[in-house]
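With one protein chain held back, the other chains of the complex are shown just where they sit.
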Amino acid sequence: MINDARIQVFEAHQADRGISLEEVKRRLKQLKIETPSWGYGDSGTRFQVFKKAGVPRTTFEKMEDAAQVHRFTGLSPSVAIHIPWDKVDDYSRLREHTESLGIKIGAVNPNLFQDDDYMLGSITHTDQAIRRKATAHLRECVAIAREVGSDIVSLWLADGTNYPGQADIRKRKRWMEEALRETYRELDQGMRLLIEYKFFEPAFYHTDLADWGMAFNLATKLGPQAEVLVDTGHHPQGTNVEHLVAYLLDEERLGGFHFNGRKYADDDLIVGTTNPYEIFLIFYQIVAALREEENAGARRTAERIAYMIDQSHNIEPKIPAMIRSVLNVQTLYAKALLINWKELEEAQVDLDVLRAEAAVREAFEQDVEPLLHMVREERGLPPEPMKAFLESGYVEKIQDRGVGGASW
Amino acid sequence: MINDARIQVFEAHQADRGISLEEVKRRLKQLKIETPSWGYGDSGTRFQVFKKAGVPRTTFEKMEDAAQVHRFTGLSPSVAIHIPWDKVDDYSRLREHTESLGIKIGAVNPNLFQDDDYMLGSITHTDQAIRRKATAHLRECVAIAREVGSDIVSLWLADGTNYPGQADIRKRKRWMEEALRETYRELDQGMRLLIEYKFFEPAFYHTDLADWGMAFNLATKLGPQAEVLVDTGHHPQGTNVEHLVAYLLDEERLGGFHFNGRKYADDDLIVGTTNPYEIFLIFYQIVAALREEENAGARRTAERIAYMIDQSHNIEPKIPAMIRSVLNVQTLYAKALLINWKELEEAQVDLDVLRAEAAVREAFEQDVEPLLHMVREERGLPPEPMKAFLESGYVEKIQDRGVGGASW
Amino acid sequence: MINDARIQVFEAHQADRGISLEEVKRRLKQLKIETPSWGYGDSGTRFQVFKKAGVPRTTFEKMEDAAQVHRFTGLSPSVAIHIPWDKVDDYSRLREHTESLGIKIGAVNPNLFQDDDYMLGSITHTDQAIRRKATAHLRECVAIAREVGSDIVSLWLADGTNYPGQADIRKRKRWMEEALRETYRELDQGMRLLIEYKFFEPAFYHTDLADWGMAFNLATKLGPQAEVLVDTGHHPQGTNVEHLVAYLLDEERLGGFHFNGRKYADDDLIVGTTNPYEIFLIFYQIVAALREEENAGARRTAERIAYMIDQSHNIEPKIPAMIRSVLNVQTLYAKALLINWKELEEAQVDLDVLRAEAAVREAFEQDVEPLLHMVREERGLPPEPMKAFLESGYVEKIQDRGVGGASW
Partner (left out) sequence: MINDARIQVFEAHQADRGISLEEVKRRLKQLKIETPSWGYGDSGTRFQVFKKAGVPRTTFEKMEDAAQVHRFTGLSPSVAIHIPWDKVDDYSRLREHTESLGIKIGAVNPNLFQDDDYMLGSITHTDQAIRRKATAHLRECVAIAREVGSDIVSLWLADGTNYPGQADIRKRKRWMEEALRETYRELDQGMRLLIEYKFFEPAFYHTDLADWGMAFNLATKLGPQAEVLVDTGHHPQGTNVEHLVAYLLDEERLGGFHFNGRKYADDDLIVGTTNPYEIFLIFYQIVAALREEENAGARRTAERIAYMIDQSHNIEPKIPAMIRSVLNVQTLYAKALLINWKELEEAQVDLDVLRAEAAVREAFEQDVEPLLHMVREERGLPPEPMKAFLESGYVEKIQDRGVGGASW
């Protein structure tokens, strides 16, 4: 629990550090982190999917669970859907149901990896008929987005090969481009196509969209409504992800994030649990860009970044895992907002490496619990969202769904 | 096709190089590579298992398919089984069936990762009842090994945690040791417990048996019937696997291999397709040890290494993929047998780095097709095993099994 | 600056969390982090060593600089030396000088990588004469340790090969063991031989002492005075270093640490600047072991871990970089001491993954500045060591040393 003394001391300390808390709180209140419908269902590794009780059986139930996350955190007013996992007969009914829960439908995610036809590729398949089918699915997803009131289609392409020689890499590249051009043309004004990339898995020799460079080049070719989607777990070991973020911001092509945590591959763990400093450093780059945009009256790229969670909760209870995730993101964003920019920029100009590094790290070392309490109180939210959710009785209520809900 | 001229030229060339082909052929004829029953069923990634027609529906049918691999290659007289995937009511009937096919049952593999109870660990679980259950399964596998006439139990432990703090790492270590001691005591004389390790997946924060050092230390503590099992795909990027092989050989604790190929994580691709030189270099270390053992009359560690395939054929036809796998191992072993040891050792003593490196690489660059043809002819095997299998009509015959066979 | 209100709030908050600050402060006051003499000289990458003004010209001056780190932080009462970089004619004079500065000489580090003779190996060299020379150097370092009053010889072995075939890996392994046995026999009672390992560089194909498993096995063979030294930058990407720490603690073979930070290889950056959570998690394992040792009256392994910095300050001012380094270690250790063990252990027993993870992370998120101020005040140290050092005038004083001091 946070008492008044802690809050006062926090405020005084930040004032000493030269931080305007009003500004910090303003930005914090704008933070929105979309959660994914598939994060509420059962998931697992290739070795096993452990079934849990209370898992939603339908997309409608997934939305109800997602609404809980928003209810207690105020952070997650939208939910990404995955087609066909969330395919329904009547999308307007789904939209109504969702909006009646106080949230809305966010990014629409096509699925190009679970149909038997896609074993050797979807939009990059050697067989034109399969490429056509996959492209039609992409176009269908744009239509669904229109129907559910979403302005984002986010594409993760699982295509690739397992062996040298298996296919013609350059032909596949051209087919991919062709399919995405066709999809892009379907977009309404104001819609965005976010292009994700992945370095490995489920294709083990080469993935057709392997890294940010390929996603960026595609986006550039397609046009201004195409942007890059950074999944924090999709990089080779040792990658400086915040550098890529800064780079894409500077090129005005950073569309959004899929947040998660990982130690080795695409482990899809809860964001901020393996290397919280990395997420903080990503936000440091974003805050730098936000400040510049505001000062320069430049194109608002940083401001409209779509923050999304993309995780598999294999062993965790689903809703608490999602609450933990968005709280971790909020915490690390809050820390980045406490950087003393004057101090930092002076040290950079003075070429004082140690002071510059300290200016960034010092913000990370702040305990932001009092700050988050303030923000929650001002917004009429429970000061301790996890505790409030666990005490709400919701978990008990959904047990009658039984075991064997949705999974992928 | 290999004609006489190619063979004569090959023989002459190797004679020029100072290689005794009789010796090489003797060793090649001793090579045995066990295939796994699970390599004949459907498998996939966490994203999708693509179902194929003709996949065996029972362990009995898996044995029939495995027998084909041996029939055409002469390389795979035994088949590893996985309990409970290959659980049958009557193991003596399974044994009889298998032996009637001209092959036998090899390593027995316990499964400690698919029971709901094991979500947070099996022999390392915090709950003693679950640890007991898991240990009982290990003991059961020793009993099954006895029943099917196998002398190897090979343990891959999927246990681990996903988050810092999730469990007490040192307690789990002690529980693991306790369970394995109990299992070890069940072994008959002549039986071996092979201990595998894995650096990542399906536990994403820490795996209880993470590397060769932990497996080796365990084996040392358990006793002389415990040895280390090296899976070529279970290491961090950049690992010099052949160094570990040499190290374990020198410590007389190298029990066997799980061969496969990988580019990033545990991709379980066909061995020898991503980096064939690595497999060759592993065999270079083994051949060095074999030579030393024979000369020194030392304990025969290298001689009794258990070579096994452990792969997932997600997109490949199952039996051809297995034939390709064992042929690749045979090819790379054959190349290692063509190292000119006199040349190599002289260069090493002379500290001539380039000549020493060349002596090893030169063997790799030999085309061993003529050699393998000779060996096959002398053993009465088809000279081109893949071609012979594809023309045999077996694939067509098993189509009536339909789609939806065994998978994991 | 820390005012009374911040301290009071901190104390109250920790009391709320159930933390005994007296206990925490007791442990913090015992923390000792050795700094290396070579960290005060010029260093660089293979591409360039940038020369700085004020760098010490002799080992005597290095000790003077090291004494400053201790003077302002109270954390670094000893200094590791490297032979021959710190070779002097009269070690008792060096010892006297050092002790007159209020510090003492710590670990003695042999150098087996800079003599022309060692290009292809030192204690693993094919040529026996070179092995003898290298072994003699190791024995000399034990003698120097005796002379300077140190009880630690810490061995980092750069030996290895660049190419397959270059040398006989198993022979080198045996020679290495032979040399270390001879060295071990020289140790006085109470002396320890700490064995470091490294996965890569400067040998690029294989390093003779590549990982913790090889160091551990060697230590076990040598005897109880041999232990493993963990350098945080010497692992493959993706390694769970804290797992290795827990493992070695449980085996009672964790001798010490070389702390530093890295993003890709052995970058030798300031500890705690790339992934501070990793250092915290290492201390979490150590604190767990410390608690167990005290409760169980077991062998005091964790208590006598030798903490050492091993970094190259290529672009940073030397003394401030070292102050930053030891302060970072102190900060992260302090955080680990704030783990609520009751909460953590209950969550682990309840199999509550999220609560257990949160119990650990929550400690990390505490701002420990007030705690460290308290500790410093109680010990009569400046509350802000870096500021105090920078204002002390020492930097200005040493400028007359000019450019071109010691380097390696």
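For reference, chains read A, B and C in written order, and residue numbers begin at 1 within each chain.
Criterion: a residue touches a chain if its C-beta (ideal position, glycine included) is under 8 Å from a C-beta of that chain, and two chains touch if they have at least 3 such contacts.
Please read these numbers as outputs of a predicted model, since none were measured by experiment.
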| item | value |
| --- | --- |
| Which displayed chains the unshown chain touches | A, B, C |
| Options A:L75, A:A246, A:L338 or A:A406, residue touching the unrepresented chain | A:A246 |
| Listed residues C:H243, C:R262, C:K335 or C:R355, member touching the removed chain | C:R262 |
| Touch criterion as defined above, residue of A:R6, A:H97, A:H313 or A:R361 at the omitted chain | A:R361 |
| Of A:K87, A:K173 or A:R401, the residue in touch with the unshown chain | A:K173 |
| Contact footprint on chain C, counting only the chain that is left out | 43-48, 50-51, 113-114, 116, 119-120, 158, 162-164, 199-202, 204-205, 237, 262-265, 267, 269-270, 273-274, 312, 314-316, 408 |
| Absent-chain interface as seen on chain B, which is shown | 1, 3, 5-6, 8-9, 12-13, 16, 237-238, 240, 263-264, 270, 273-278, 315-317, 320-321, 324, 331, 353-354, 357-358, 361, 364-369 |
| Residues from chain A at the interface with the omitted partner, ascending | 120, 126-127, 162-170, 173-174, 199-200, 205-206, 210-214, 216-217, 235-240, 242-243, 246-247, 249-251, 281, 284-285, 288-289, 344-345, 347-349, 351, 353, 356-361 |
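The working rule: only the chains that are shown with their structure count from here on.
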| item | value |
| --- | --- |
| Intersection of the contact lists for chain B and chain C | A |
| Chain pair, most C-beta pairs within the contact cut-off | B-C |
| Shared interface numbering between chain B and chain A [over half = same, under half = different] | same |
| Chain centre separation in whole Å, for chain B relative to chain A (CA means) | 40 |
| Sequence positions of chain A contacting 2 or more other chains | 237, 263-264, 270, 273-274, 315-316 |
